[in-house]
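Here the complex is missing a single protein chain, while all its other protein chains stay put.
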Amino acid sequence: MSDPLSRPSKKNPQTPLRVPALPPEARSRAAMGLTAAAAEGRFALQHCAECGAVQYPPRDACHACLSVDLPWRDTDPAGTLLADTFVRASPNLYFRDRVPWRTGTVRLDAGPSIVVHVHGDCERGARVRVISRLDRAGQGVLMALPMEETPNMADDPQLRELTADPKHRRILITDARQDTAPALARALLAAGAAEIMVGEAEGWRPWPGRERLAAMEGVSLLPLDVTDTASVETLAGEIGGKTDILINNARFVRPGGLLGGDPGFARQEMEVAYFGLMRLAQAFGPAMRGRGSDGVRSAVAWVNILSAHALSNDPAYGTFSAANAAALSLSQTLRADLRPGGLRVLNVFAGPTEDDWHQAVPPPKVTGGAIARSVVEGLRDGLEEVFCGDVARDLRDRWRQAPKVLERELTGGAP
Amino acid sequence: MSVLQDLALALSGGDVEVVDLTHTLDPDFPVIVLPPEFGQCARFRMEEVSAYDHRGPSWKWHDISMSEHTGTHFDAPSHWISGRNVPHGSVDEIPPSAFVGPVCVIDCSEGAARDEDYELTPEVIEAWEAAHGRIPEDAWVLMRTDWSKRTGAAYINLREDGAHSPGPTPAAIRLLVEERNIRGFGTETVGTDAGQGSHYDPPFPAHHTLHGAGKYGLQCLKGLDRLPPTGAVLMAAPLKIRNGTGSPLRVLALIEKDRA
């Protein structure tokens, strides 16, 4: 079993902050396939389309038959740990700060021998399962885990480097008024979060559920309006240095398409989804990026809750979809900006939500609780993308198959 | 000496005082909240353009944005459907003489302290007139409630059945408009109507009646406790916005020291 991770004691204010360092980041284009799969938590390797041979390391031609058709496919993760070592010296600054670092060779049942990070609970010679995760550089890496769950498994320091586990972390949820806020607070506290700070816009405007949320142990309400630069800057000045995970759940949505649509609502959708994200990023991003290597309670992740229609517009929510597309695009530049700190940017794409603004949309619809589960799952697995709900997953699959077909279907013409 | 020279002397000598009746424009100052499917009143927002930095080394300035009806603001007749055809009904068309004039202040602070849904009724007006004389034609009438001393949630005072704040009854506003022919009506609350004003007949009687008759409104005033019941001069000039239905503005009053 892994040693349980105890709640870190207060930091010695005289100790200089550890400068964030990243594991080696360079990859070939082929190897990015591993990263793409890891971003969703899938263990995939290249399989030769002609002869079926499984390949590793990633490459451009099959080692068995020289075919250049090597699609990435989900792969049997079972294997045997043939050898292991603890690296105790490294010229790389990231590993130098974290030695001893356990790695090993796993012979996959699927064929290849692979060099992997090794969880502390794996026995040499034993059966293991290999997972694919993003490392602090945001690149896909492989790690061997024991076949069965072990006590405190997520607390293994090497596994924790590959996740954004909420345990012992201080988390800001940006919009208390959303249905997702209480569900997120509950789920994150259950996952061991140290402190939940929830932003509340326009404290002068009452809302149902406020008392219940404010009364939760470990939860505090703080003034934050993502549409107001001064408000965002003020709160960042107060808590920016202790925000380990920022969950941007702020949302403004009104049904309606473009023609006959309301410019005021469209503007507000952009103010919240796009400019809100921008304001939060500019105010909170630099301090979080600087705290990427700050021990057990380092800054570790940024979460955006987006509509799955960020991928392809739903004309019934035309301007809202567009605002989410803008936010999705902005999240990609945020990802690049936060990368030097080793922070993960997780986008949770939700299908239609169970709320007043989706009354006319037939089920299935996702609840705040479902979104909260997706967020916690995404943080625990260190993902960059989670699709929440059947509709979101269906959209994702159709979008990947044929974006133009999906666009045409969503804009009318589907039976 | 001329009247204006006298005034200038009185101002510099302190015999006439300038009172500011305006709230500071602040992003967190409450605005009127309508049902969410309706368009909403934009909050005041300010973004830095430069601050003696790379965006402008020697100067600091901001972009600001807001609704015509954010903060201490002026309502023109065209704000309301009843006033949509009133001549000179938008802020850019209103003759400037309308922006300076006499003001009567009806003190309802005691009632409003007792009852947050306090109503200004014809009886209250008549009682005020009995004490201070008949409201002259073309005067501003301000309803003092001391509501402006409230802040945040207590100011907007929203509950599940809507906002609760004092205001005029339909009969009171009809009396002021039809029988006294006032210039306009002002309040310390977020609207010229009571918080529950939608339940009157007509709904929002102050807006309906005032603007239908080409009269003006002033909202979110503060410091009305510093004004005498009569004898002050109000200066309330909205921004000259083409076809504007209202405007945030700086509202000032001139008072004579011994009458305050």
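Letters A and B mark the chains as written, and numbering starts fresh at 1 in each.
The criterion applied here is as follows: a contact is a pair of C-beta atoms (placed from the backbone, for glycine too) under 8 Å apart; a residue touches a chain by one contact, two chains touch by 3 or more.
The criterion applied here is as follows: contacts and distances are computed from a predicted model.
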| item | value |
| --- | --- |
| From "Cobalt/nickel transport system permease protein", "Phosphate ABC transporter ATP-binding protein", "Thiolase family protein" or "Ribonuclease inhibitor", the hidden chain's UniProt protein name | "Thiolase family protein" |
| For the chain not depicted, the shown chains it touches | A |
| Touching the absent chain when the full complex is considered, from A:Pro20, A:Gly41, A:Pro58 or A:Gly318 | A:Pro58 |
| Of A:Val116, A:Ala181 or A:Met270, the residue in touch with the unshown chain | A:Val116 |
| Residues belonging to chain A that touch the chain removed from view | 23-24, 26-28, 30-31, 56-59, 63, 82-92, 95, 99, 101, 103-105, 107, 113-117, 124-125, 135, 137, 139, 141 |
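By our rule, only the chains that are shown with their structure count from here on.
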| item | value |
| --- | --- |
| Between chain B and chain A, distance of the C-alpha-averaged centres to the nearest whole Å | 50 |
| Of chain B, residues touching chain A in the complex | 27-28, 30, 33, 36-37, 39-40, 42-43, 45-48, 151-153, 155-156, 158-159 |
| Chain B-facing residues of chain A, complex | 202-206, 223, 225, 227-231, 254, 262, 264-265, 268, 356 |
